[in-house]
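Only a single protein chain was left out; the remaining protein chains are all shown in position.
For reference, chains read A, B and C in written order, and residue numbers begin at 1 within each chain.
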Amino acid sequence: MSIANLNEPAKLTRKDFESDQEVRWCPGCGDYAILAQVQRVLPDLGIPRENYVFVSGIGCSSRFPYYVNTYGFHTLHGRAPAIASGIKMSRPELSVWIVTGDGDALSIGGNHLIHILRRNLDVNLLLFNNQIYGLTKGQYSPTSEPGKVTKSSPEGSIDNPFKPLVLALGAEATFIARSIDVEAKHLQEIVRRAHAHHGASFVEILQNCNIFNDGAFDDVTNRGTKADHQLILEDGKPMIFGKDRAQGIRMNGMRPEVVRVADVDANDILIHDVKNPVLAYLLGQMTAPEFPTPIGVIYDVDRPVYEEGLQEQLRHAREQPNAGDLEALIYTGDTWTVS
Amino acid sequence: MSIANLNEPAKLTRKDFESDQEVRWCPGCGDYAILAQVQRVLPDLGIPRENYVFVSGIGCSSRFPYYVNTYGFHTLHGRAPAIASGIKMSRPELSVWIVTGDGDALSIGGNHLIHILRRNLDVNLLLFNNQIYGLTKGQYSPTSEPGKVTKSSPEGSIDNPFKPLVLALGAEATFIARSIDVEAKHLQEIVRRAHAHHGASFVEILQNCNIFNDGAFDDVTNRGTKADHQLILEDGKPMIFGKDRAQGIRMNGMRPEVVRVADVDANDILIHDVKNPVLAYLLGQMTAPEFPTPIGVIYDVDRPVYEEGLQEQLRHAREQPNAGDLEALIYTGDTWTVS
Amino acid sequence: MNDGQTTSPASKDTQEVETVVIRFAGDSGDGMQLTGTQFTNASALAGNDIGTLPDFPAEIRAPAGTLAGVSGFQVNLSHHEIFTPGDNPDVLVAMNPAALKANLEDLPTNGILILDREAFSDLNLKKAGYAQNPLTDGSLDRYQLFSLDIARMTTLALKDSGLSNKHVLRCKNFFTLGLMTWLYQRPLEPVLNFISARFAKNESLLDANRRAFKAGHAFGETSEMFACQYEVRPAEIRPGTYRNITGNAALCIGLVTAARRAQLPLYLGSYPITPASDILHELATYKGYDVTTFQAEDEIAGVGAALGAAFGGALAVTTTSGPGIDLKSETIGLAVKTELPLIVCDIQRGGPSTGLPTKTEQADLLAALYGRHGDAPVVVLAPSTPSDCFEIAIEAVKIATKYMTPVYLLSDGYLANGAEPWLLPKIEDLPDLKVEYRTEAQGYYPYVRDPDTLSRPWVVPGTPGLEHRIGGIESEYLTGNISYAPMNHEQMVRLREQKIAGVAREIPPTELIGPESGDVLVLGWGSTYGAITAGVRSLLKEGLAVSQAHIRFLNPLPPDLGDVLSRFKHVLVPEMNMGHLLKIVRAEYLVDAVGFNKIQGRPFKVQEIISRVKKLLEEG
Partner (left out) sequence: MNDGQTTSPASKDTQEVETVVIRFAGDSGDGMQLTGTQFTNASALAGNDIGTLPDFPAEIRAPAGTLAGVSGFQVNLSHHEIFTPGDNPDVLVAMNPAALKANLEDLPTNGILILDREAFSDLNLKKAGYAQNPLTDGSLDRYQLFSLDIARMTTLALKDSGLSNKHVLRCKNFFTLGLMTWLYQRPLEPVLNFISARFAKNESLLDANRRAFKAGHAFGETSEMFACQYEVRPAEIRPGTYRNITGNAALCIGLVTAARRAQLPLYLGSYPITPASDILHELATYKGYDVTTFQAEDEIAGVGAALGAAFGGALAVTTTSGPGIDLKSETIGLAVKTELPLIVCDIQRGGPSTGLPTKTEQADLLAALYGRHGDAPVVVLAPSTPSDCFEIAIEAVKIATKYMTPVYLLSDGYLANGAEPWLLPKIEDLPDLKVEYRTEAQGYYPYVRDPDTLSRPWVVPGTPGLEHRIGGIESEYLTGNISYAPMNHEQMVRLREQKIAGVAREIPPTELIGPESGDVLVLGWGSTYGAITAGVRSLLKEGLAVSQAHIRFLNPLPPDLGDVLSRFKHVLVPEMNMGHLLKIVRAEYLVDAVGFNKIQGRPFKVQEIISRVKKLLEEG
């Protein structure tokens, strides 16, 4: 996100980003925590409140914009990226945020998602992944695990799930990250990093739906076990994790594996590099129980930003002779005059 | 594709797969060659002609089913994978082929494409990639190169294209391959391999649209230069290419590079392994001019097939007491009788 | 009291009532839907005629205690034949202040009001937006108020249950249900059986709920609060076996039944959406009936897969609500063009756009008729009552396969979730819907037509010698090959129109309730049936020359409808939309029909129908 509006903004606080609408998620829903972290980060980004726009689809997660006291558009199921594209293209100076769910973004909205990523508009997309359809009361989603028993899969789902990070990479995303609803600090940091990225930022946030899919992320959120199940990524740092930072990731030929750090040459441990797509692919592929769950910034590269290319073409066209002249528009080509 | 129907089929010939409809592509279009190769392969697959179904969307490429004398459904722009899913789920014994274009599959049809791949229905998808919208007379497509000047991008396209193989991998495809319209033998082989794969087969076929995008693949089709620009993959074989097979691919850290074979240790040259997703990712990423264009089977792994999981659940349910009994269906729950 | 007891002893005075309307209201977490459903089932088993109306809160669970979180369930039980869940409740059970606030205006003066006194805490009062406590400010004086300590009594009843306080309080609804069971002399068994089945896996919950239920019952019996019990005697009901059923459930059973009778596998391609999702859920449990359900990535894929399955030879169904109908329209157009059978169920909800997802409306009729580009005619049917959803599903399957056409079924949120007793059909009376695919090559063309129905043959892939291609481009008459010829196009457009028009021969003569001609004909369709029927019966009792016609075929229209309409001075068309059927009958028959439009996300009240008709009569 570029900071386009440099008018000295009044010092904003979290309160400035709370709307007057009562927050209506189930008590205990992970969405509350995400809302709180985003509201904490927004005042610090140096953007006037009126220049923020939150765009969402349909789903529990997509109610988000109602609670943030900025401009907001609660659109249609799956269509937020399309609508946000129009906003950003027509108003590049705005800070555009897309809030979506695993069903909204990856099921009905899959096409708009992959296209906004490949085009690389400078927007931030926060995908609240609770691995379930919350709003429609608990059907499996494209991220639910195989065999999941839900209302619509009484004998267990036979769908193989997407790995959201890998899909984003396949769609040419330039920024890919993951965080967790309850990891307040980490989540804030990732939201900041997403904002800082110049281009489309794809952030998967693991979010607990305590009504229809409670505990889906227990392994990575449970205080007792999380150290062994989170692989916290830092650019340029080795991929080490576990309670005593005893485990690491290394390559075995062209496949990654978990090793005990003590057992291997320290140089063999993979070093994270947010610019390397192959590493991003490896990390996106890692799933429990074989691997820890990577969190942090997985991938972060630069590529031309869509609306800037557009602005450039518009600017160039506006500099041509007769640009904007209606006479030249209408009175052109083979004309003839009758008198 | 599984061979479900084992009734001894009469010996079929290419002629059996030619319909009575005049083929109506522009003279010189690459689609003719693809049609010919597919018609050559079909008789050999041991499937009765009536068990083939060709399903397409809309586009020049999508006229394909009309010319193949099997069952066929020319559906809607982008929707062939959805409609084919219904055919395959309801009639798993049929051999279902999807024919689509780069616009049809990757633009409007992107969502159905990624979902059929992740579900892994046992269908074969042939994507004719001519990097242009042919039927609507020449707009840029999601695979057109940046800067492309077309009717809808008079100052050059600002869209960053998809890499179809990478997108397919991101969508969890289990079989990914690439061939070229004019490489008759290779194409036939790839069509056979796609058929042989048990699960969804994704095949990108580079196809020349001589009217709106002539020569898009000249580097890999021109007799003089193609040896240096094609990386012909074979499972278990080193990735060597070039006129005198003088060049190869090796890893430099976690990034691939082109090297002169003579300059490096022979063991450093990457060995192709169709089961390794990281290699598949590397190969899918390779684009000219930095890299040669990989052709052949990029990825080929096994994963449960969607309609088989479904059949299993249906079979199991049918074995339950009262299965299929209307009395049990209607006269159930809290009933009461008034006399 | 023993478990085995079927009715509770009438140990207090018993007052007989003909009909009673009870509304249970509470927080989403209070289990009001379950309470209402159980009370309904018990009443049905007691032989009453019944009608129910659940009223869900907006989708997301609002914070407990707020107005947004109120969930309601209304049941009408009667010694007579009834047609609706009742206009206004005679009895309101409100489990918290928000429930009271949201529902009180519907309770008539002197109505029975049952409250949980403890729930009227300062916090809850504030959440509900009460400045003062209505229990103490006199504002409830005009009702028969029963202000009980439900929470405390439930806690007492379960004091040694070993359950946590939270779990104990969850049993409040069964206490309440027990009390109401006593008050209306409902049998205990059905609820006890339900508890046994529901909590089979958790002995302590089973025991707790059973105890709470019985405690509520005993409280009614022993406390001094209630001067009498009420009795609603069994209705005179057509003999047969009944089951209480919602529209969505009836639709599922109808589709499965039809598929079995057609000897076709059933294939559902769908994407979840309120209030249609339950059809997907329920059909997913019928795999043993050769039912495949596919939760697609979106509505377009849902209908696309269904169309593919139809091409493959399955009985194809897609289910959705308004927003999904918009998305499916292109594919339904392809189904029209390729002439494949397809059942499209639209469980209408409040629109436009996302609208009111949990509320009812009838505003998709014009979209069903005309919501596709080009001239793309389809058959449109609408069920009138929850149990009619069963019948109409069978009708739809018959027409779709006989005429090779998409058929829309326009249900709505009210029918979908409302319940009524369903007189179960005899299995041997179910129609034979056997479908034959064509396998004969002699004389075959993909678009050769049956001279009567104008239907084209259904040939499924796998049939040797009949290989063919179909698609969305205009087809040549007979061969089905692509044709851009001008006259062929005109012929085909007219043929498709004519084929659908021909479905009119399937429509039975329009039944009138009331005289054959008269002052006012009330013409309805869909879920307004109940309110209109009750209203017209009442008007007829008053001796007015009012009749009712309720149509289930919206396209084509019944062949005799024009004649029927012409026999009345006024035609009134009540609809839960801005006048969709009204437009159609005016265009078709040039009658100056008048619309009566209620667009509030809730059904007509009987009284509203009555008043409107009277107004029309007064106007002359």
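Keep in mind that, in the parts below, a residue touches a chain if its C-beta (ideal position, glycine included) is under 8 Å from a C-beta of that chain, and two chains touch if they have at least 3 such contacts.
Keep in mind the model is a prediction, meaning the values are calculated, not measured.
Visitor: Can you list the shown chains that the omitted chain is in contact with?
Guide: So, spelled out: the chain left out of view touches A, B, C.
Visitor: Which listed residue, C:Gly26, C:Gly51, C:Gly111 or C:Gly351, touches the chain dropped from view?
Guide: For the chain that is not drawn, the touching residue is C:Gly351.
Visitor: Which residue, A:Val23, A:Val38, A:Val55 or A:Leu233, contacts the hidden chain when the whole complex is considered?
Guide: Answer from the full complex: A:Val55 touches the omitted chain.
Visitor: Taking the full complex into account, find the residue in B:Pro142, B:Gly199, B:Gly248 or B:Pro294 that is in contact with the omitted chain.
Guide: Result: among the candidates, B:Pro142 touches the missing chain.
Visitor: Which parts of chain C face the unshown chain closely enough to count as touching?
Guide: Residues 58, 68, 321-323, 325-327, 329-330, 333-334, 336-338, 346, 348, 350-359, 361, 363-364, 366-367, 369-376, 471-474, 482, 484, 486-487, 489-490, 493-494, 496-497, 577-578, 583-584, 586-588, 590-592, 598-602 of chain C touch the chain absent from view.
Visitor: Taking the full complex into account, what residues of chain A touch the chain not shown?
Guide: Counting over the whole complex, chain A touches the hidden chain at residues 5, 19, 21, 48-55, 58, 65-66, 69-76, 79, 82-91, 93-94, 111-112, 115, 310, 313-314, 316-318, 320, 322-324, 326-327, 329-339.
Visitor: Could you list which residues of chain B touch the chain missing from the display?
Guide: Spelled out for chain B, the touching residues are 22-27, 58, 60, 63, 74, 76-78, 107-108, 110, 133-137, 139-140, 142, 151-155, 159, 211.
By our rule, only the chains that are shown with their structure count from here on.
Visitor: On a CA-centroid basis, which chain has its centre farthest from chain C's?
Guide: Farthest by centroid: B.
Visitor: For chain A versus chain C, what separation do you get between their C-alpha means, in angstrom?
Guide: 40
Visitor: Once you find the CA centre of chain A and the CA centre of chain B, what distance in Å lies between them?
Guide: 29
Visitor: Using the touch definition from the top, which residues of chain A touch two or more other chains?
Guide: Only 107-108, 110, 142, 155, 159 qualify.
Visitor: If a residue has to touch 2 or more other chains to count, which residues of chain C qualify?
Guide: Only 287, 297-298 qualify.
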